[in-house]
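The full complex has more chains than appear here; those shown keep their coordinates.
In this document, chain identifiers A and B correspond to the written order of the chains, with residue numbering beginning at 1 in each.
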Amino acid sequence: MRVGVVGASGYTGAELLRLLHHHPQVEVSYVTARTYAGERVSDLYPHLHIYANMCYEEFDPGRAAEAAELHFVALPHGESMRVVPELIAKGARVIDLSADYRLKDPEEYKRWYGADHTSPELLRKAVYGLPEIAGGKLEGAALVAVPGCYPTAAVLALAPLARAGIPGVESAVIDAKSGVSGAGRSLSLAAHFAQAEGSVKPYGVGSHRHTPEMEQAIGGLAEKACRLVFTPHLVPMSRGILATCYVRTGSALKPEEVDRLYQGYYAHCPFVVCLGRGRFPETKAVCGSNYCHLGWHLDLERGMLTVAAAIDNLVKGASGQAVQCMNAACGWDEKTGLEALGVFP
Amino acid sequence: MRVGVVGASGYTGAELLRLLHHHPQVEVSYVTARTYAGERVSDLYPHLHIYANMCYEEFDPGRAAEAAELHFVALPHGESMRVVPELIAKGARVIDLSADYRLKDPEEYKRWYGADHTSPELLRKAVYGLPEIAGGKLEGAALVAVPGCYPTAAVLALAPLARAGIPGVESAVIDAKSGVSGAGRSLSLAAHFAQAEGSVKPYGVGSHRHTPEMEQAIGGLAEKACRLVFTPHLVPMSRGILATCYVRTGSALKPEEVDRLYQGYYAHCPFVVCLGRGRFPETKAVCGSNYCHLGWHLDLERGMLTVAAAIDNLVKGASGQAVQCMNAACGWDEKTGLEALGVFP
């Protein structure tokens, strides 16, 4: 199958090209980038030297539809919802990595992204692409909205509790730590090496756009409204997210029950590895891979369950998950092209 | 005044030597280290080249008392309470950086450190050396117990709330991120560069020994029992602690009130810088300095107050605070020798 990557000059675009190179069912036949149109992929990204003969093009819907049957769209939010309808109209499948098709309520989109949603009818059809909670909805999907990096980590940490109706999950505290690649390839003082190195800092406290997305997903699983407290932090590493989640479960829950909940929920999820009780994940163990590692601890005295999830923000938090969604949508084995282990140390 | 550093081969010992070099009132006249006895300070630590003519000695109480009037003790817990009584008996003042004199209840010490406390009478006399909450007790103190690095950050973040009786502080969640120097100079896989670089991970979840120390300090200020949830994380940087604290304050508190509480409480504390509402600290801004930076955000919708404190774990979290305690104990200006700003970037 021929696939395209629309917006292939950013980090998630480059990561798609890296991963798709290893995918036996597809061939990348179309890559676009506005600023870099005409330049070779390998000039921007020397690690993609096998794409030495491929140049970025300006996006064109007609050319896109001819060139590929399925497109990954790795554009900024706002731009994506201008391009996706054109691709869908031409009959292409779309795996969208932007935020444009994640929030089901256009009002919520407007509130958090500051603009009217311009394709609400596609929004209704889009499937939220977290395969571990999608329950079969991804098969045959024409439009998939790949979750944000933070929501992926947080929802995987909390899904078994939410589905089981464990109290406290609706007001969980999510303290997340992200590598700097999460901010993308665009230049900013926060991403300047000399500023970020040797430093940890919170940002977007009380206002990060991934909050409503988490609340929607956890709320959907728990079947009740959620008011999560989410604080992202920038830490001095390139890749990786660790989400430490605090759930005030009260005194009724037992440690064995927690183990059962997690192991049961993820029994058939090849990319979620339950390290188990008292063993906590580290981001480096999943670096470059599509795996999510989970660990937990129940403090009976304080009635507090602490769950930590580690992912690679560019793989399971973005491009790897997008490929996993494509696999599901196309009826292929979920793991196709994604079995690379973490690069450690 | 001649001062000694007992246990000067570790990172807090070396940091004391660095800071004391800049202190106009003291002269370092005695340094000890068991493993490195006979070696030059500057051979272990090239940055301390001005100590090129000073060698580590084996500790000897008689020699110590002759050599200096005040001693900083930077030994591991357990070892400190063997040495401190000898120094006190000889009439020396002691600023102890170990955990041995922090917990006021010997039973609590035994529970967390797994050994009987062997100098309970000195434990009663020791002053907990967090100057910002000590309220004059440090003046003339013969024995000061310098707080742990995590408790310093967490208590500075929460003290104004605790003192004001704000509800929720007694069950606060403290998610702390520390640089690797916090683990000391001794070798371990966790501190191996290739393991720690590019990785974030929680450790000691539900069992870290700084938990009871925080509960004692916050509980003392709030005048009620506390059950804090504390999760430390290792992040890939050498220095710095960021403590992000979550206090479920409910709906009564107003943002202006929070501002007033913090600015009032720290009005006369030269080392605490209130960045204010919505401005969050970064560890790098305090690197190498004795300052603590604070920022906060009140989420009215969720009834959640998030407060973050940044310190350098080796300065305000250990050796700088020890010097600050000496200044207070000796009746000198609190800031003497400690005015260096953070080394940024």
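Keep in mind that, in the parts below, a residue touches a chain if its C-beta (ideal position, glycine included) is under 8 Å from a C-beta of that chain, and two chains touch if they have at least 3 such contacts.
If you're wondering where the values come from, they're calculated on a predicted model, not measured in any experiment.
The complex in this file is a homo-oligomer whose displayed part has 2 chains and whose full count of copies is 4.
What we mean here is this: only the chains that are shown with their structure count from here on.
With each centre defined as the average position of its C-alpha atoms, the distance from subunit A to subunit B rounds to 39 Å. If you check the complex, the residues on subunit A that touch subunit B are 171, 173, 175, 177, 179, 194-195, 197-203, 205-206, 227, 229, 231, 233, 235-240, 242, 244, 246, 278, 280-285, 287, 295, 297, 299, 301-302, 304, 306, 308, 310, 345.
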